[in-house]
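Accompanying notes for the structure given below.
All protein chains of the complex are present and in place, except for one that has been dropped.
Let's look at chain A:
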Amino acid sequence: MPRPLSIVVVEKDRERALMIVDGLREAGEHDVVVIGDESSLARRIAERNPDLVLIDLASPSRDMLEELALATSPMDRPVAMFVDRTDGGMTQAAIDAGVSAYVVDGLRPERIKPILDAAIARFQMVQKMRAELAATRRALEERKIIDRAKGLLMRARNVGEDEAYALMRKTAMAQGKKIADVAQALVTAAELLK
């Protein structure tokens, strides 16, 4: 039975962090710690001396981890994964999922692989949820704008709700635009004319 690996996950969002930790637990009995506060990140990671660090590829705080790579002994030196040592398929999957990993040099690849597979799967899920959330938010925003534009039209042209909407749809189609864009233009114009 090999000793459990010590893994640090750097993630500010609590929900997301929990999801990732759950996924990693499924990959084996490992000691997983989340660091959410990014101040003094390098020092706090160094104190834990983990075998593996996982961090969002898009996080600007990633540069703080680079200090860790200045450890004197090459065996203690974390290396950025997915750059030139792993197989291409995994690299691509990691990039798509938006995860970057630092692994202490000298750790055997077969020990890391299942964990990274699990991490990639979870980051993928997180990314999908993030995209869905953004899309939902956008849809809500658009809905609000369309409602306001509809109200403006109803008052200005003295028409009903359905007719106001039909009018916007017709304009959008004629101009090759989205209804939300037509609504936005209407709202902006109305504000200017106030």
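As a working rule, contacts are C-beta pairs under 8 Å (C-beta built on N, C-alpha and C of every residue); 3 or more make two chains touch, one makes a residue touch a chain; residues count from 1.
Definition applied: contacts and distances are computed from a predicted model.
One chain of the assembly is not displayed; among "sn-glycerol-3-phosphate transport system permease protein UgpE", "YCII-related domain-containing protein", "ABC transporter substrate-binding protein" or "RNA polymerase sigma factor", its UniProt protein name is "ABC transporter substrate-binding protein". Among A:16, A:30 or A:62, only A:62 touches the chain that is left out of the view. Among A:18, A:95, A:140 or A:189, only A:95 touches the chain left out of the display.
Of the residues in chain A, those that touch the hidden partner chain are 38-40, 42, 57-70, 72, 77-80, 82-85, 91, 95, 100, 102.
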